[in-house]
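With one protein chain removed, the remaining protein chains of the complex are shown where they sit.
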Amino acid sequence: MSSQYGKKLKISIFGQSHSPAIGVSIDGLPAGAAVDVDELRTFLRRRAPGQSEISTARAEDDAPEILSGLMNGATCGAPLAAIIRNRDAISGDYREIRDIPRPSHTDYAAHVKYGGHQDTAGGGHFSGRLTAPLCVAGGICLQILRGHGIEICAHILRIGGAWDDAFDPVCVSSADFEAIRSNSPPVIRREASDAMRLRILDAKEKGDSVGGVVECAAIGVPAGLGDPMFDGIENRVAGILFGIPAVKGVEFGSGFAGAEHMGSENNDGFYMEGDRVRTRTNHSGGILGGITNGMPVIFRAAFKPTPSIGLEQESVSLSRKENAIIKTKGRHDPCVVPRVAPCVEAAAAIALYDAYLDQ
Amino acid sequence: MSSQYGKKLKISIFGQSHSPAIGVSIDGLPAGAAVDVDELRTFLRRRAPGQSEISTARAEDDAPEILSGLMNGATCGAPLAAIIRNRDAISGDYREIRDIPRPSHTDYAAHVKYGGHQDTAGGGHFSGRLTAPLCVAGGICLQILRGHGIEICAHILRIGGAWDDAFDPVCVSSADFEAIRSNSPPVIRREASDAMRLRILDAKEKGDSVGGVVECAAIGVPAGLGDPMFDGIENRVAGILFGIPAVKGVEFGSGFAGAEHMGSENNDGFYMEGDRVRTRTNHSGGILGGITNGMPVIFRAAFKPTPSIGLEQESVSLSRKENAIIKTKGRHDPCVVPRVAPCVEAAAAIALYDAYLDQ
Amino acid sequence: MSSQYGKKLKISIFGQSHSPAIGVSIDGLPAGAAVDVDELRTFLRRRAPGQSEISTARAEDDAPEILSGLMNGATCGAPLAAIIRNRDAISGDYREIRDIPRPSHTDYAAHVKYGGHQDTAGGGHFSGRLTAPLCVAGGICLQILRGHGIEICAHILRIGGAWDDAFDPVCVSSADFEAIRSNSPPVIRREASDAMRLRILDAKEKGDSVGGVVECAAIGVPAGLGDPMFDGIENRVAGILFGIPAVKGVEFGSGFAGAEHMGSENNDGFYMEGDRVRTRTNHSGGILGGITNGMPVIFRAAFKPTPSIGLEQESVSLSRKENAIIKTKGRHDPCVVPRVAPCVEAAAAIALYDAYLDQ
Partner (left out) sequence: MSSQYGKKLKISIFGQSHSPAIGVSIDGLPAGAAVDVDELRTFLRRRAPGQSEISTARAEDDAPEILSGLMNGATCGAPLAAIIRNRDAISGDYREIRDIPRPSHTDYAAHVKYGGHQDTAGGGHFSGRLTAPLCVAGGICLQILRGHGIEICAHILRIGGAWDDAFDPVCVSSADFEAIRSNSPPVIRREASDAMRLRILDAKEKGDSVGGVVECAAIGVPAGLGDPMFDGIENRVAGILFGIPAVKGVEFGSGFAGAEHMGSENNDGFYMEGDRVRTRTNHSGGILGGITNGMPVIFRAAFKPTPSIGLEQESVSLSRKENAIIKTKGRHDPCVVPRVAPCVEAAAAIALYDAYLDQ
């Protein structure tokens, strides 16, 4: 495994779905930064399962225990480590998949890589549950970044065929972020929530699952962050986002749609707004040559439908080397997307704060 | 800057468009690997400018000089360094942009980051020309990977509205790769070349530019490569691809399209083919949980239209802090996409070989 | 802070002397390696305080809790994290040093670096207590290395003026290691223990402290480990050893003494022993050009006397910017050296196993 990320802010994530605990060590936090643990807990609750009919029934109180690095509500310069105990784990559900890998889950690839020694219970280290320590690290970064005037918010752009509006990439504001967070799942256009919920319930009824796209914006980001060629903001953000299970695509600004535009349409003309340089449009997603230009940073991450579905699927028996049929048991989300918005925010916060510290 | 990439195979790219030379140091190549310099030169010629009416008129003979690391046609374990001299550079063309940044080019962001000290001539270190040393490193990796039975090929999936067919993600073969390389620009369906050429010429006539998408496949990749959570194949490939100028999106397998599928549609069922485990479909793009599963690795990269266009555009004067109009001079590609296919192959080869060595 | 070490085996150490817990995350352990937790506990007991009259009275049962990465006594490929709770901490002892830094302790330098936000209780993250998680990681590496035929042992070469014999750098064997471990403190010549104990008790009586040198040997190390120029074995071993508090010097083979030799004396002539290439002498300490040569790896680490002493010393008041007198309270070792032998073994094991995996 290689569950470490960052150049100046170096996180090291550990734990498996059913191990005694999951957690994270965060090395490189500056000393003296205020961290509000209650606020962190509130942030973590946004990704926690067991909240509603549209997510997994597994109930975890993902309250992190801070083991080090924090004194009287502020960082002390030493690595900040936090763990979350795994309490509600039913290991028995996962016995079969040691031999019969679930389609499009990590089972088979991990079996080859780890020679059968990997922890398969609940997906082991590949479980979506490992986004909890990511959110611990990211939640702390979000708090510190806000102190530097940087805010980050993600909303669900689509679930299957149900679409939300996109961010206005030029004008997106703090007020937009608040409005989004008042919706569940988080969307810009409230009615989109209802349509999305229907898609998920439909999938749930069928024992199926559905994918989606999350869009994220960071505002207040100063111009000049990012280190080309290979530690530019796009490299950094993509490098952490693809660590979130189920992410299969990442695009910035006009992204894939930009391929159909002419330069004259896609280019973002500059103008002065008082003393500030701004762009009329923001097809660049706030990033030029890997470096922020002071406009909102905008990106989207595509999530594949949860591979664990309740239907019969083709698979193989690894021991008998023959075809087999699998029907996944266990408690699974019909759609992870409603819960991943905070994960995407957390990942973006870690990547941006690392770039910020790496100036 | 941070123009180094890799964990085991560590490349360090240097040079500016108009500096005495550009080059790369490749650290971590195993000793005893055969490298054919003529073949490398042929590979580099595929990305070289000045080949046809649809690319920039700048003529560079991108023949690399190998300075170290190679003895009698094989690597000797020491870092392999190569440089390419910059010969055909007309610096005068770029004076204006020090004050009036070109829209959607790196000029403004670099100005903020490097305090005006950056080399703007020809785009400096941000120039597409820096993909030449990337291709030197990648071309060497391609040769070595082929010795391990791994082949990589990219084709142009679209330029503006002109589309090629997509790879068959299950059956794509060495023969398909050969066929693609016999077309210019490289496409699967020969007629697509013509349509693409028309789009580019149309943009050229208008003084405009056009974007596109490149699709890439790697075959023969063994199962088990990639190191989750943050050094998985997707993280690694995206981490290098976003280092290629103009890339704004990266997706694997069904990518963004997967968001509209149900799990039952998107999951890739397993079956035995003799002793080998294969999947019926390949929406995963050969990667599960960041680890290869033995199927072809498939990904796409979106390129924005070249920001340098011949039309008047809105900009600002950084010195006078007022709005300004810019009309880019210099020799520019109306579309970089025809030349980037080898760059994408090179980047993929570096990322995959690094993951291969990092097992 | 930057408490991460390793290229392939990446450890991340966290915790402060008086925080809820200290611990380590170990990323990159191969799957399927047996780890005996009881044996690990026995190893950790060798560095634990409170064992005898010659070490600190602080009693800690340094039994680690494994949180992840281990299943049925073997690694599962996921990061292995372990924590040790801090139970016997009396914070009050350390209030004064926030303003009046202890001479030759980290207090002042940390105050400047962390702006007064650092945790000073018990030395915070700089405490020798942080060698416990180092020993957790190292103890695991020692077990795995033994499975590869590699054994590591450290003994105390000197404490103040009391000297032990040095290793025979050519013939040192497993049996020597066993004999050393049967002595307390660990020495080659049993009588040396007594002389050393006297030095320590003498220092203790005077409220003073005393330094020493630890010598370490690794046998069974195959030729070919280490990656020059900057990840050679010497760079790697020194890079981790200087992370142990109080280490001020590191030398390999004949080290500083080699400076007074002629080449004809210092060179290690080769000869064949059956099929194996060996050297007659081992002034190189088993390392040539940063690469192991198959002979025992031999190095020494110098430990300064514990800076915390019971005598009055000159210091300053940081708040009042005036000279001051300090007399350190708290429970301290008059000499850390007896307890650091396992820490040096642990550090060497981590460095060598990392180099082993990094081939």
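We call the chains A, B and C, going by the order they appear; numbering starts again at 1 in every chain.
FYI, contacts are C-beta pairs under 8 Å (C-beta built on N, C-alpha and C of every residue); 3 or more make two chains touch, one makes a residue touch a chain.
Keep in mind that what you see is a predicted model, and the values were worked out from it rather than measured.
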(request) Pick out which of C:G122, C:G138, C:G211 or C:P296 touches the chain that's been left out of the picture. (result) C:G211
(message) Please output the residues of subunit B touching the missing chain, sorted low to high.
(response) 1-4, 10, 12-16, 19-23, 25, 27-28, 31-32, 65-69, 71, 74-81, 83, 110, 113-119, 124-125
(request) Using the touch rule from the top, list residues of subunit C that touch the missing partner. (result) 1-5, 7, 13, 101, 103-110, 112-113, 125-126, 130, 158-161, 203, 206, 208-213, 223-224, 226-232, 234-235, 238-240, 242-243, 245, 247-256, 258-272, 275, 277, 279-280, 283-285, 287-294, 300, 302-309, 311, 313-316, 318, 321-323
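Keep in mind that, in the parts below, only the chains that are shown with their structure count from here on.
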(request) Find the geometric centre of each of subunit B and subunit C from their Cα atoms only, then give the gap between the two centres in Å, rounded to an integer. (result) 46
(message) Where in subunit C do residues touch two or more of the other chains?
(response) none
